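Sharing a structure, written as C-alpha cells. Questions coming.
Note that this complex is displayed minus one protein chain, with the remaining chains in position.
Moving on to chain A:
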C-alpha cells in the first residue's frame, strides 16, 4: 500500500474546503475494512473450553500453546503461602488487593512490570457513573447494553451500573480528585460530560488524565497497606492446580534474581489486562508494554471459558508518525472538540463522531484505496488540528493539554501542523467468563478488568473501562477475601498441564510453541536464556524470599 506523499498532502490540506463528509453505509464498510471482520485473519480453536470458536490467529496460537515450564523447573523453587494472590498492577489488581486486604486477608500483589505500569494510567477520557439528577442506573445499564450490540451479560452490566456511584465515593474517599462543575463551591457537584452513545452526561473526569489520577491514589494505598506484599517485576508464568483442577496458586518468575517462586494461595485473582501487545493483525497498539494476554492464556489452559474473543476495539486515532511513537493514542476528546479527519487529497471522508469501529474502518479504507498520507513509510490520515485551532482559537492550549504534550513529543506544533493518525489496537472487548463476583468456572480463580468478557459485549463505551476495573476489582477482592481460607492447599502442582499437553498432541498442534509470551517479540526476552543468570550464591534466594512475605 502506498499513499500520497506528505508534502503534497499538506498542500492539499491547505486548499481543503472542509466540505461535509459523504454519508457512509456502515455495514459494508465494517465488513470490508474493520479488522474484526477480515477473512483469513482468524483461526478456529481446536482444544479447550472454546473449541470451535474463532479468534485472531496470533491469539489462537497462544491460547493453544504449551506451558513455558515443566515440573522440573519448580524443583528447588521457594514456596510462599498467602491467602489471596492478585496478579496485575493496574487499577483492577490494586482495587482487588485493597478490598481483600480490608477484610484482613494476607495479600500478595504481583505484577510483571511495576505497580501502575498499566493501561489504567493511559485512560484519558474519564469514568462513567450515573450520579446526575437527570441520570439513572437504568439509563446507564441500557446505554451500555445497547453500545455492546446487546451481546453483554445482563447481570454483569447491572452490577456495573449499580456499582458506579459507590465506586466514585470509594475513590474520592481514597483521595482521588475530580473536576467540579463550574460555579459550584468546593464540595460542590462533579463535572459531567456526555460520552458517545450515551443518553445522558455521565463521564466524570480529572483533566484529560483521569486514569493517571486514579492510579495515583490506588498506588499510594497499596504501597501503604502492610497486609499487601507488593512484588514488582514478577510475571505470572503458570497457574498451580490441585488434583481436582482447582486453582491453588501460581508460578511467578522473578526477573531480578532470575528464578521461579511458587505462591500457594487459597484465591487467585487475575487482573492481567488485554492483548494489545500481541499486535493482532499486525496493528500498532496504544497498550502498555505488558499487555500480552498472559492471564487470558493461562486461564484458558486451566479450563476457563472465554467469550467474544474475536471482538477487539481499534481506536481510530492512534499516531501514525513518527515511527517510534506509532500506535500512541490521541484521545477522542480531539474529535469531540471538533477536529476533522482529512485524507491525502484534502477531503473529509467520514463523520468524525461516528462510533469508533466505523471511523477506524473509514480511515483504513482511505489508506487501502491510496488516499492516505505517506510519511517516512508510515501511512495514515490527517487529524486537522490547525483547522480546529482556526475555528476555535485557543482550544488546543486550554482543553487538549495531553494532545499538546504528545505533539511536542512528535516534534510538531499542532497549531500549525496536523497530526498523522491511523487506527490502533486499543481494547479487548471479550475475555474470561465471570459471574457477578468475578469468579470463573474454576474454583479458586477470579478475574477482573480487561481480561474479563461479558461486560462490554462487542463494543465498549468510553468511560466504562475505568468503572469496570474498580467495580469488578472490588467485587472480586470482596468475594475472594470473604471465601479465602488461611490454610494453604496441601497439594499444589501442574496437574492441569498433563491433560492439556495430551490434548495438544492428540489434536496435532505444535507442542513446541510455548506461552504465555510475557513480553512482546521485540522485547527480546527468552525465559530459558534468562534462567541461566539465576542467583547462585548459597542462601541468596532464601534471604530475598524472607523479605517478600505479607505480614
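Quick notes on this structure:
FYI, a contact is a pair of C-beta atoms (placed from the backbone, for glycine too) under 8 Å apart; a residue touches a chain by one contact, two chains touch by 3 or more; residues count from 1.
One rule holds in what follows: contacts and distances are computed from a predicted model.
Only one of "Branched-chain amino acid ABC transporter permease", "Fe-S cluster assembly protein SufD", "Aspartyl/glutamyl-tRNA(Asn/Gln) amidotransferase subunit B" or "NADH-quinone oxidoreductase subunit F" fits the UniProt record of the hidden chain, and that name is "NADH-quinone oxidoreductase subunit F". Note on the undisplayed chain: of the listed residues A:31, A:194, A:491 or A:529, the one touching it is A:491. Of A:74, A:97 or A:278, it is A:74 that touches the chain left out of the display. Across A:181, A:505 or A:533, the residue that sits in touch with the chain not pictured is A:505.
Mapped onto chain A, contacts with the missing chain fall at residues 66, 70-72, 74-79, 262, 490-491, 493, 498, 501-502, 505-506, 511, 538-539, 541-542.
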